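The structure under discussion appears below in the form of structure tokens.
A single protein chain has been omitted from the complex, and every remaining protein chain is retained in its original position.
Showing subunit A:
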Amino acid sequence: MSALGELRALSRKRGGTTPKTTTNLRKADGRAALVFLGPWFVGLFAITLFPLVASLYLSMTDYNLLQAPNFIGLENFIDMLSDPRLHKSLQVTAIYTVVGVPLQLSVALGLAILLNRGMRGMSLYRSIFYLPSLMGGSVAIAILWRQVFGKEGIFNAFLGLFGIEGMGWISHPDTALWTIILLHVWTFGSPMIIFLAGLRQIPDMYYEAASLDGASKRRQFFSVTLPLLSPIIFFNVVMQVIGSFQAFTQAYVVSGGTGGPSDSTLFYTLYLYQEGFKNLNMGYASAMAWVLVLIILALTALNFWVSKFWVFYED
């Protein structure tokens, strides 16, 4: 949609500068633009819009992948109300979001402030701190995680130095989710970069004025940095909440696709995947996907509403 808008704006602008003589040229440009936009249109319709509409229809059927779907109305949605595994998966995802997002953003902000001090070799540090984000979502790291937090993993070897006997962190229902949250926190790179850019935007004069008035570093942080950074924090919160509800890869690989032990890492998307592709309940999985859309929509709306009370825009 935005590309279309840009196109229109562009042609308006051109029309404005040279009104009559370029009509033909404009037409030709329009055609060329359509050709160039073609692949994008194909992508939009074939890969985004069509599946979107199809899944909305499938969410009201008993589609099982192997046979043609039958329309069953809202039955899938009603079934969701009494599905204990669905409720468990919502609970798991909620904990992951509520704990993981603030933790990750705090780490990201803390490091961004450290890096903003303009020390030598900063770009190197920045790259190093960004590295986990590049790798964190990968299958390789999730597999590595299984090794690190296994019964005989590095983490327990480290605890062993202090005489503590560790356990199989990944394979115990009380701790498995926390190892995945930790993995998520570890991938703080992209919010950190965004924070860093935001910190750069804050004019030095505020700090100068504050220190002239005798404000401590601490006071400067809470009274200058945080308020001026709040739009950036808000952006990161919105993006990370959306991302958390869509988390899949880590949970899939760490639990071997089961969401175990004891469904303790059964993320919403993982359960959706199991239902759709393993248990052949594609209709139900489609309904789950639409409920996920609604949940994310509601949370984002809530975020925007709450932002009125804490986000500060300078102008």
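FYI, contacts are C-beta pairs under 8 Å (C-beta built on N, C-alpha and C of every residue); 3 or more make two chains touch, one makes a residue touch a chain; residues count from 1.
Please note the rule applied: contacts and distances are computed from a predicted model.
For the chain that does not appear here, its UniProt entry gives the protein name "Carbohydrate ABC transporter substrate-binding protein", which is one of "Carbohydrate ABC transporter substrate-binding protein", "Spore germination protein", "Na+/H+ antiporter subunit C" or "aminomethyltransferase". Screening A:Q67, A:S82 or A:S123 against the full complex identifies A:Q67 as the residue touching the chain left out. When the whole complex is considered, the residue among A:G30, A:G160, A:P173 or A:P203 that touches the unshown chain is A:P173. Screening A:P132, A:P227 or A:P261 for touch with the missing chain picks out A:P261.
The chain not displayed touches subunit A at residues 25, 32, 35-36, 65-67, 146, 150-151, 167-168, 170-173, 256-258, 260-263, 274, 277-280, 282.
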